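Heads up, one of the protein chains got dropped from this complex, but the rest are sitting where they should.
The letters A, B and C name the chains in turn, as written, and every chain counts its residues from 1.
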Amino acid sequence: MQLKQAKPWQVSHWLNTKNPITLENLLGKVVLLEVFQMLCPGCVSHALPQAMRVAQAFNAADIAVIGLHSVFEHHSAQGSKEALSAFLREYKIDFPVGIDAPATSGRLPQTMTSYGLQGTPTTILIDRRGNLRKQKFGFENDLVLGAEIMSLILESKESFNQTSPSGCDDIGCAIPTE
Amino acid sequence: MQLKQAKPWQVSHWLNTKNPITLENLLGKVVLLEVFQMLCPGCVSHALPQAMRVAQAFNAADIAVIGLHSVFEHHSAQGSKEALSAFLREYKIDFPVGIDAPATSGRLPQTMTSYGLQGTPTTILIDRRGNLRKQKFGFENDLVLGAEIMSLILESKESFNQTSPSGCDDIGCAIPTE
Amino acid sequence: MQLKQAKPWQVSHWLNTKNPITLENLLGKVVLLEVFQMLCPGCVSHALPQAMRVAQAFNAADIAVIGLHSVFEHHSAQGSKEALSAFLREYKIDFPVGIDAPATSGRLPQTMTSYGLQGTPTTILIDRRGNLRKQKFGFENDLVLGAEIMSLILESKESFNQTSPSGCDDIGCAIPTE
Partner (left out) sequence: MQLKQAKPWQVSHWLNTKNPITLENLLGKVVLLEVFQMLCPGCVSHALPQAMRVAQAFNAADIAVIGLHSVFEHHSAQGSKEALSAFLREYKIDFPVGIDAPATSGRLPQTMTSYGLQGTPTTILIDRRGNLRKQKFGFENDLVLGAEIMSLILESKESFNQTSPSGCDDIGCAIPTE
């Protein structure tokens, strides 16, 4: 399987973190990116609680759980930083959440467009080397998700250090492949 | 037991109904008034689904299910008609919902204050003659709520018909308000 | 609606009660009779927990919750008093349970046959005067069941007191069966 690098995120604001988070920052860790909307019932009842369980079940040194608020409808109702901030506090969600940057033209926010998402919730897994490994619209059951995450966690860090096809690692910066 | 008339509601906007709804309009029916906030997790996961089950289980000729959005925190996030409207659409809530009128002074909206509510969710039952019969903060189980509703439904319409128009009850007749 | 008396039960053994229980003993109370089999998954996960909730939600002076173990398959596995007794203890079911008397001929136990049951679970409601008022195969939701029970509880005891002992109802007086 030819792996592809996950695309960078376009985030207009971050909550629950002092500094913006980039995929480059997270190289070396597995990343669970949960794409949601605060007024999406399936996100509220299933996907976000599952992301919280992941954050609790695994070691933070192995996996980073990140939310991405990708609003593609009801912009006035759920589009503000204040509304999202209140939502996160009421639902006791404490992992970092980025607000997907609004489109300069069109309805869909920028990251949602660049990832080609079908809707919310979408669960995305990115491996230690920054490759996109899973992108699933709708629900995944806990057994399967737990197994997939562990499979990515167990991928050798050494292989990451040696082979990271582009970008920087602990040792230095490789010339990116064309 | 000395029964008391339920106090009138102060509502700034109504959704899911063309005309404003008053307690007087509803005389003759049992009323379930579900007081909630759209960012209150217990409201979203328990109280509102229960109110929807009530609307489905009972005959609309016997009981009116009404929501009251009483925002006492995160006003900028959940205070607008647009936010609430989007919420109702996403959660497929189709019974009438009033927005509790903001306080002219203080933090709590007006109906929340006049009813002395402790928070959300609060489930309120009003009998066919407009008397306040139950006001419970938190959850009630379905068996008990079903039983209480039926108990109010079975109260004689005759006694309502005789005594209500002129403001009479078992004890006496009050001078009707204009 | 012409009401019919519930037929007597044929029970070979009783558990969780010192004395056998008959419908006549229960005149004056509403009766919830839960017909089940200990190896019926829907009984174990839904109907029996619901019957336990009913026993807890209502006043024992108003309603009697009774189980009837009507075995129509796997007789060697679930047919014995010992097996049922162990089951009741493990599931902490403490209301009285009768074992439906085995058929003298045929596969179905006697009460199951005389009531014309379709299977398990079946929830049966009998009013204060011994009339069969509900017989439902499968599940009933808590709101509806709570409402139905309350409706029967609120039926006048006076009408029972006047008419029951001699087999009278609203329409007339039947000659009591010997």
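The rule is short, and it goes like this: contacts are C-beta pairs under 8 Å (C-beta built on N, C-alpha and C of every residue); 3 or more make two chains touch, one makes a residue touch a chain.
These numbers were taken from a predicted model, which means no experiment stands behind them.
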Among shown chains, those touching the left-out chain: A, C
Residue, one of A:Leu26, A:Val54, A:Leu84 or A:Leu125, that touches the chain absent here: A:Val54
Residues of chain A (touch criterion as defined above) contacting the omitted chain: 53-54, 57-58, 141-151, 153-154
Residue numbers in chain C that touch the chain omitted from display: 39-41, 44-45, 73-74, 76-78, 80, 82-87, 89-91
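Note that in this section only the chains that are shown with their structure count from here on.
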Greatest separation from chain B - chain, by CA centre: A
Central chain (distance from its CA mean to the mean of all protein CA atoms): B
Between chain C and chain A, distance of the C-alpha-averaged centres to the nearest whole Å: 55
Residues of chain A engaged with two or more neighbouring chains: none
